[in-house]
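For reference, the structure is listed below as structure tokens.
A single protein chain has been omitted; all remaining protein chains appear in their positions.
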Amino acid sequence: MKKLVLLLVAVAMILPLTLSSCGGGGEKLYLFNWIYYIPDDVLEDFTKETGIEVVVDSYASNEEMYNKVVAGGAGYDIVVPSGDYVSIMIAGSLLEPIDKSRLKNFGNIDPAAIARIGFDVGNTHSVPYMMGAAGVSINTTKVSGYEHSWSIFDRPDLQGRMTMLDDMREVLGAALKSLGYSVNDADPAHLEEARLVVERWKPNLVKFDAEAFAKSFAAGEFWVVQGYAENVFLEYPEDRRAEVDFFFPKEGMPMYMDSLCILKGAKNVDQAYEFIDYILRPDVAARIADYLMLPSPNVPARALMQVQPNYEFTDLANGEFKEDLGQETLKLYNDAWRRIRVGN
Amino acid sequence: MKRRPSFSRAVFATTIVFLSMPLLVLVLYSFNESKSGSWTGFSLRWYAQLFLDSPRLWRAFGNSAIVALSSALVATVIGTLGAIAVNWYRFPLRKYLRTITFLPMILPEIIIGVSLLIFFSGIGLRLSLFTVFVAHVSFNLPFVFLLVLARLEEFDASIIEAARDLGASEAQTLVRVIIPVSMPGIVSGFLTAVTLSLEDFVITFFVTGPGATTLPLYVYSAIRFGVSPVINALSVVMIVGTIILTWSSRNVLKYIAAK
Partner (left out) sequence: MTRLPGTAKTPGGLYAAPSLVWLSVFFLAPLAIIVAYSFLTPGALGGVEWSPTLDAYRAIANPTFGKVTVNTIIVAMGATAITMLIAIPCGYYMARSEHQNILLMLVMIPFWTNFLIRIYAWIAILGNEGFLNDLLLSLGLVDQSVRFLYNRGAVMLVLVYTYLPYAILPLYSTIDKFDFSLLEAARDLGASKMSAINRVLLPNIRGGVLTAFLFTFIPIFGAYAVPLLVGGTESYMLGNLIADELTKSRDWPLASAISMVITLVTTLGVLLLLRANGTSVLGGDDHEAAEPAGEADALGAAR
């Protein structure tokens, strides 16, 4: 009996150890990415072509990925941060510089998109993967007579039927844009104005939600939600998609650019370059864009796309990339956001 | 004669219904044809997808099962021994032990996760399923410890002394007297540990390494994109599997006992 227990304990302790260290030889690449951001068959084809096995783990937000990397949780070769986090990670020396001469497909990326990048001018440490923005989705069977504007959140008749993202930059960015300011505005007075706008919207909102809003929108519970098109359309019944009006407010909106970056200390740098270049190939980029139903920043890929994206590249004209705010301004944003979330 | 506890039975029955309600929804959705919340018709497509085309989900499930069972087992053994020691024996650091055992319950999960990660990377321990296991044992330990201790606290040391007076060795006392007396606490502790381990995603997120994704991590990273009903199907399979396993192991144990 005693021996049995001891044996079981020994097995229990050894099992996690052995399992984590096993998994044969061969070339590997460790990718830390947003979930569902690269179709599995693209990864499989990459392995078939190159013999490099891709091990993928996923995260749900830049903050999670970043904190894990900062606290020492490396072990990955490639991460896919959004623009503001690219600049934070460059400043923190967490990224390897990118040698563009090793990426023969880099030229495929739309120069118009690159020109708008402020977070990594010249793309010294990042390679654009996908760009897009959160917009507003409206259930047109329930709501009518609205403008394509942030002012929709001012409508008290929709009280209890609207949500905004639980995301400081997106919500304050929306308010700043509605006032005609930059989404990266550092002026405390402007920020205070923006806070008051959000406080004005808040009584009309059910909640700030970045997780479950799309499900409840699809169920008809929420009628107006701020969020990403891909989240909303993945949940909405396919045959009733025409009911949804997804738009970017005319005042403009915060925009993101997710980029492929090589982590400092990555062990499989050659494989990482091979992978990034593979992703930049027009046929591969087109498959990814088709899968995500997003416009591709890869110019030759656009002609190869077979699926109508949720919005066009040109729809993003009003958008502005979120940049890192710097510690002082970030604190202002945090204070404003905390006051909104906690209530005064 | 035993009095029939009618009030408590009514509360218990209601509670089981309350606890199982989400499960019913889950079962229903796992057979729903469409992905969205509304019922569109019976379908087995999510089960088909689960069994034919979800290798990554199964890997995550496998990781979760390994970590849950092994961490619960280790925590149960260590925690039970600790509770026995604290309840019946005098030894150095006794008060220290009983104070630190409930600290892991109090610290917020995210703080435990980050601090463990800093610690692991500080001592150069490579992140893997093993670090997840270590973290899970750490947060499971207090629950097992306190559950067993709550069970033991009213038992007097005289039962041990009595066993010794009858000539039992230390090991015999442990196996024949102490452990049987603690059993309901040990079983509760083990079940609690398995459950906690299967649920955790905050701490796990920080201490896991490449390729060691657990089920909650997989689901959590997916929530913004709408959790696929495949996960509902997996949950149903898992519950049915657990019930069959428990039931058959009971019968096996009974068979052994009868021999």
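The letters A and B name the chains in turn, as written, and every chain counts its residues from 1.
As a convention for this text, a residue touches a chain if its C-beta (ideal position, glycine included) is under 8 Å from a C-beta of that chain, and two chains touch if they have at least 3 such contacts.
Note that this is a predicted model, so its numbers are computed, not measured.
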{"item": "Chains still shown that are in contact with the chain withheld from the display", "value": "A, B"}
{"item": "Candidate in contact with the missing chain, chosen from A:Leu29, A:Leu43, A:Ile88 or A:Val197", "value": "A:Ile88"}
{"item": "Listed residues A:Ile52, A:Leu95 or A:Leu205, member touching the removed chain", "value": "A:Leu205"}
{"item": "Given A:Lys100, A:Arg200 or A:Lys331, the one touching the chain that is not displayed", "value": "A:Lys331"}
{"item": "Absent chain, residues of subunit A that touch it", "value": "61, 63-64, 66-67, 70-71, 88, 91-92, 160, 166, 168, 202, 205-209, 211-212, 215-216, 219-221, 327, 330-331, 334, 337-339, 341-343"}
{"item": "Missing-chain contacts mapped onto subunit B", "value": "2-3, 5, 7-9, 11-12, 15-16, 18-23, 25-26, 29, 37, 77-79, 81-82, 84-112, 114-116, 118-119, 122, 134-135, 137-138, 141, 143, 145-147, 149-151, 153-158, 160-161, 170, 184-185, 187-188, 191-192, 194-195, 198-199, 201-202, 215-216, 219-220, 223, 227, 231-232, 235, 238-239, 242-243, 246, 250"}
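Definition applied: only the chains that are shown with their structure count from here on.
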{"item": "Residues of subunit B touching subunit A in the complex", "value": "34-38, 40, 56, 63, 66-67, 69-71, 73-74, 77, 114, 117-118, 120-122, 126-130, 132-133, 171, 174-175, 205-213, 217-218, 220-226"}
{"item": "Contacting residues of subunit A [partner subunit B, same complex]", "value": "1-2, 5, 8-9, 11-13, 15-17, 19-21, 23, 30, 32, 34-36, 40, 55-60, 64, 67-68, 71-76, 210-212, 214-215, 218-219, 228, 230-231, 234-237"}
